[in-house]
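One chain of protein is taken out of this complex; the other chains stay put.
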Amino acid sequence: MSYTIGGETGPWELVIGLEVHAQIISKSKLFSGAATEFGAEPNSQVSFIDAGFPGMLPVINRECVAQAVRTGLGLDARINLISRFDRKNYFYADLPQGYQISQYDQPIVGAGTVEIELESGETRSIGITRLHLEQDAGKSMHDQHASKSFVDLNRSGVALMEIVSEPDMRNPEEAGAYLRKLRTILRYLGTCDGNMDEGSMRADVNVSVRKPGEAFRTRCEVKNVNSIRFVMQAVETEARRQIEVWESGGVVEQETRLFDPARGVTRSMRSKEDAHDYRYFPEPDLLPLVLDETWVAALKNDLPELPDAKRARLVRDFGISAYESAIFVMERATADFFETVAKGRDAKLVANWMLGDFFAALNRTGRNIEDSPVSAKNLGALLDLISDATINGKIAKEVFEIMVETGDTPGAIIEARGLRQVTDTGAIDTAIDRVLAANADKVAEYKSGKEKLFGFFVGQVMKAMAGKGNPALVNEALKTKLG
Amino acid sequence: MSLDPAMVRRIAKLARIRLADDEVPRLQGELNAILGYVEQLAAVDVDGVAPLTGGAQMTMRMREDRVTDGGIPDHVLANAPDRIGDFFAVPKVVE
């Protein structure tokens, strides 16, 4: 059933749209040749263009345009072969030119869609309204000095994509799923690193509420929310606030608000908005951006496999479940890792290992798949050692933990620690004889019908063999000996 | 369209230019004279005419993605009225 929030006057539906600002991966800025790396010394990645000096002029970076086109293609969106740049005028300490170069009514990318998957297994299509290119502003720091703010322009002029969704989401889960999916797509494409804590992806959340069946009511925009969890919280908090306003006989006013995660509330930024009249007009320092169709086609041709296609292929090629596949494709590196290990091996076993011990180990050690202590090659080797009965499953888990700790190959660990599985039936028989002799009473009980004790004997034998006995052989020999 | 004193103040505020009270009537007169003069454009038939937005009738060239600039904080900061360390300093902004 559809998601609602119950108010005093009955259930309310949520209507959610997101505007995502995604920093484009490029070496240099959108309109200048200064570098874009995160965390550089203050004002060290600033050209006179980025600092808005007199007479400085913007010249557009081809790679940033290509990244926007790739993203548009990845969102299954229309690429506008003619687009234009406009100036958005406002004064702020970290906006050196006094305007931001953006695209107002003719963006580079038009309508597209993103498919999201929900926990229920359902999928939904979220519409993309548009994607446009714009420059980022610099950074003001307000906590460095008692009476002054400090301005660092390193980020000024870095290329951003603003990706605007349709108001197609109806609950916090969908908003979260949309953001996650969008981030996955951007990372696959290599157009944005999706790093929300470094600010390379930020979201403005548009929220309104309505009674089921009604037309849209007034929306509010919650600005600059910087994690997926906060977006989901902000949606709910803002929706509840609006419901309260409506139900107490008030009217929700269209405004910009700020989410305060510490206090769990949104608050008005209206004071700031009053002075804003952005006076958009066509940027006269730039010409229309006209894209060559063959260039766009070449970019399309070079696109990597995207998550939806990859998910379907992994199911088809490896016989894993849709659920497992969906988890693997969330990060391209994870899917690559799976494919590397699964190639020529039992894919089901690989999936079990990755979803179990492997992810647990990553979580525990706080590492990413990219810098995993256990490489795809080593994990593959470990699984091979199980398949060829060099070690048994239990020892494998032990070996794996050592691999996590040391990064060593499983072969080396097994050799160094003598963990090779014992398949010598003579050694197994000796161990069984010793166990049966030491437990004559239990043997008698077993023989008188207490067959449950079989497991006990297996355990004792394995213990006697320090876990290295081949379980199948031990079972077989025990059965014979116990008659 | 004629500007009243409140509008003159609003425009000055948007343009971030402080006006003294006695400047308002003078500016109101001057700005209205200019607006009155440009009013004649209302007589031109512009139906179906695409606006001419730039001075050049060309399309845009793109530059290659190379780092060719930056690394000159001393030059960037050399003209700053208030520089603290490698930052531009302004009165504290309360957000």
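Labels A and B are assigned to the chains in the order they are written; within every chain, residues are numbered from 1.
In this section, a residue touches a chain if its C-beta (ideal position, glycine included) is under 8 Å from a C-beta of that chain, and two chains touch if they have at least 3 such contacts.
Keep this in mind: contacts and distances are computed from a predicted model.
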Among "Glutamyl-tRNA(Gln) amidotransferase subunit A", "DNA-binding NarL/FixJ family response regulator", "NitT/TauT family transport system permease protein" or "Acetolactate synthase", UniProt-listed name of the chain not shown: "Glutamyl-tRNA(Gln) amidotransferase subunit A"
Selected residue (touches chain absent from view) among A:Leu287, A:Leu383 or A:Val474: A:Leu287
Residue ranges of chain A at the interface with the undisplayed chain: 48, 51-60, 87, 89, 91, 93, 96-99, 149, 151, 275, 277, 279-281, 284-287
Positions on chain B contacted by the hidden chain, ascending: 1, 3, 7-8, 11-12, 14-19, 27, 30-31, 33-35, 37-42, 44, 46, 49-58, 60-61, 63, 72, 75-76, 78-82, 88, 90-94
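As a convention for this text, only the chains that are shown with their structure count from here on.
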Chain centre separation in whole Å, for chain B relative to chain A (CA means): 41
Residue ranges of chain A in contact with chain B within the complex: 26-28, 32-35, 41-51, 59-65, 84, 91, 93, 140-142, 144-153, 272, 275, 277, 279, 282, 284, 286-290
In the complex with chain A, residue positions of chain B that touch it: 13-14, 16, 53-56, 58-73, 75-77, 82, 84-95
